[in-house]
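Worksheet for the structure shown next.
One protein chain omitted, others in place.
And now, chain A:
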Amino acid sequence: MPGKLKAKIVAGRHLPVMDRASDLTDAFVEVKFGNTTFKTDVCPKSLNPQWNSEWFKFEVDDEDLQDEPLQITVLDHDTYSANDAIGKVYIDIDPLLYSEAASVISGWFPIYDTIHGIRGEINVIVKVELFNDLNRFRQSSCGVKFFCTTCIPQCYRATLVHGFVEELVVNEDPEYQWIDRIRTPRASNEARQRLISLMSGELQRKIGLKVLEMGGNAVVGYLQCFDLEGESGLVVRAIGTACTLDKLSSGSAPNTNTHMHPNTAPASNACNSPSKDGKEPVFVEDLPSSSGPPTPFRALPTSSSSPPPFSPSKPCSRQSSSSDTDLSLTPKTGMGSGGSAGKEAGPLRTLLRQQTQTALEQREFPFFTLTSFPPGFLLHVGGVVSARSVKLLDRIHNPDEPETRDAWWEEIRQEIKSHARALGCHAVVGYSESTSICEEVCILSASGTAAILNPRYMREGCLDIGCTDHRFEDPSPPSCGFCHIPYDELNMPFPAQLTYCYHCRRQKVPDVLFTTIDLPSEAAVAGKGCLIQARLCRLKKKAQGETNATAISNLLPFMEYELHTQLMNKLKLRSMNALFGLHIQISVGENMLLGLASATGVYLTALPAPGGIQIAGKTPGDLSNEHISSIQKRINDTIAVNKELYQINPPELAEEGVGSPIPEPRHRSRLFRSHSESSDELSELDLSHGKKDAFVLEIDDTDAVEDIHSLLIDAPPPTGFYSCNTENMPGISNWTSGVQMFTSVRVLRLSNANLTNQGLNKIFTDLCENLLKSFYFKLRSMIPCCLCHLNFTVAVPEEELIQVTVTAVAMTYDKEQTQEKTAEKPVNKGSLEAEEQLQFPLELCADSSSSNIQTASKISGVAESTNISPRAASVDYGSFADRCSTWLELLRLKAHTIRRGSVKTISSLERCSPLQEGRSRSLRSSRSFGGSSVTVVKMTPLSFLPGIRIIKYLGIINMFFIRETTSLREEGGVSGFLHSFIAEVFAMVRAHVAALGGNAVVSYSMKECVFMENPNKNQAQCLINVSGDAVICISETDQESSASTANTGQTGGGGTDGAT
């Protein structure tokens, strides 16, 4: 008997009128947990009843505590007929099961009915007394903390990252059981809600057990999904990253892993002090605490001669302190020892990989659902890996055996793992899984980013992240290290064009980098990022069973190819060279497939400048064609405009001036050049730097013309707006307090059946673009502002319907500060680069030794396949016209390094000048919400709130609601119905958070929004699943006072003890 659950029903308010005669209600409440039910007295003739009940006590197993929700039903007493239900409240008591989280749930909850929506509110107090259970064979996993957040939560420190945990549970869907024919829609909906609540509880408990087995105490990046498979059942599955987390004392909390000041953490660390005086970071001291065997690296850093300490003349700017640390901590190990450095780097890396692999290989799947990491965790990024598989659902119809579903996912994960291997990586980060179901066909998808991780975080022993960051053996500076290729350049998994890192000049980097993770906070970027989307529709014939599945899986590779081409083109069009947060969704409908790829484009200064896009006809003669040249001009103009818009002025481009940054059509000369190594070419190459690698688009048919036109349709956001789909916006960090989370749903009906692929593409693109335009317009009062974490979900709910659901947050920022910061960055870099000139000769030698670069090009490590053709079909996406020999590349690098050193100061001065009229908005956006009797709960899909510090995580919010109506017209049609439903879901989330004593939800997401309608019958139904982390947060400036507000918010229910 390990737990006692206590519940008290205090009062109700705003109840609906249930008795038409008296215009009043005789309400009472049933409290149910497991199989035990209690009732309150009837409170006659009141719409605001005061029950003030006794404490209802349930003595239960902790297993049940984890699985079951507390179910509260409000009814209207009727003497003669059956009592009418007013509505229900399900309370997930999981947050009460671990000591650090909430101690009491107390507050007003909306009373929800699946047919009528919210009908009044009820005030409830819930407590749990847990007894110690020493049973080793227990089935519960109380105490394991769950976080939706995909980074190490603020106020915690990861001492150990154990790795991937997954689980799935299967059940029959009550909606499809025979009994559903005779019961009311309400009963059916409630059965479904309850079942899903139970299943999520069970799932969480099982995952918790796995975490305990691994020795962890928390799951971070917990991602739970539902597959509504219809006849064949209901699957609830979840993945996450098991970690051992340590709570930080409140004093040190602000230093850890906040998005604002990611670099301050190491600076505050005492053990970093040796590095301050310019010496090598001595990690030898660190090693004895490690339980692992002595590694060969140990000797390396001390024996290699270290480069001269950094010049003491650091730029005197506000940013300098953090940047200093960055620079001085940059280990120079591998490269220090003269001409052999390049050679040494190779074996070093192999060794490193071997060692990390052993750490990771014990794990079945070295996957991490995290998207951002503590500094130093991520060493190299290989590229995106993804796998899709088409399955037929009706073949497996045995709900008691989840093994089939497990096997499917196992297959896909194996594939992902092997793709990562092919990229020379031992781990996959930013990993996620999804499905799309239409009738009996199901597409399972998984994607992630192949990466090499710092093995320290995986080993038992010295795992204190705070002490080890920046000190790993890897010779790459944090600002560019992750860009360096993890795979062997002599044996590349796919053709790619490699260059030396533009930042440290010591390692090879690809020309373009695609990832599913967030931009590492220490990465060096130029300008701002922006949302880049590729959208695609493909018609398919209606078919059944296997034919259908085959047709779909045949289409998939083409769709992925086209999506990637679009992404690539759009990236070039914005003059950027890397994508973060890439998420590709392929959604299946009866007669079409929809593909939507979203990512945040950014210019990484470590990567080469992207070439422009060059339009070419079928034959060289076509170049003179007026049409082509007009398109070329438009493209060139767009690139120029975008550069301006996103303030992409990488150091390399500074001296080139604003003049034509776009390649002139130099097709032939370039071809020639690739064969020549004459010195005449050199001067030309210098001038054309940044214009190389022009991406050639061939116009060979009308489709191609259409494609190019569609490229140019994407309107840039209006002045004052930026957008991204990642956690942090590249180039903006000075957020002010304005935050507006929103959800928007749009469904489009395609009127005629004679649509072509092209026509559909246009419609789909317009749909997405118009949505964005709507957001900009609606949020115009927040300018200057950035739409962050724009998460688009597409679905084909019915034939001829396209549904797009978007959840995002708009955040205001301080325009003036941005200016300052961007101005400072180049200054810092300038000094870095000036420093690097000294090392240039070394690089020269190192380079010449490896003159065997593969010349074919490839965007990123995208390996994909479908189940029916299980071979990993890596496709060569696009081709680059320009192929330079290493030798030329080398000379060019040299020229640039030297030039950059001198130009830097000028360019930075220019940018320092107050160019824009922007005025500070910090005052205007800091609204005070005081005075209301309802706690204000902020919600954001991000893991943080600007200017606000999270002091406590209260537990995971995971809620599932069904709403149905049989009076659609009366409720304002489909839009009115869904509008109020979404508002109700928000309200219920806020109420639960407030009852836990919290005042914000972070990492909020709407996982599912399934909408079905039958306007002829005046009916509609919608299912929504949302999740997030409930937190208590306080303003960074004004900690005490807001903490007290957070507390008073909780006591709304009538003075309970145990308020946090």
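Definition applied: a residue touches a chain if its C-beta (ideal position, glycine included) is under 8 Å from a C-beta of that chain, and two chains touch if they have at least 3 such contacts; residues count from 1.
The definition used in the following text is that contacts and distances are computed from a predicted model.
Trainee: Since a chain is absent, check the UniProt entry for it and pick the matching name: "Fibroblast growth factor (acidic) intracellular binding protein a", "Cullin-3A", "Malate dehydrogenase" or "Proteasome subunit alpha type".
Mentor: UniProt lists the chain that is not shown as "Fibroblast growth factor (acidic) intracellular binding protein a".
Trainee: Quick one: which of A:36, A:177, A:630 or A:770 touches the chain that's been left out?
Mentor: That would be A:770, which touches the missing chain.
Trainee: Please identify, in ascending order, the residues of chain A that touch the omitted chain?
Mentor: So the residues of chain A touching the missing chain come out as 13-14, 108, 110, 118, 121, 715, 718, 740-751, 763, 770, 773-780, 801, 803, 927, 929-934, 936-939, 972, 974-976, 978-980, 982-984, 986-988, 990-991, 1011.
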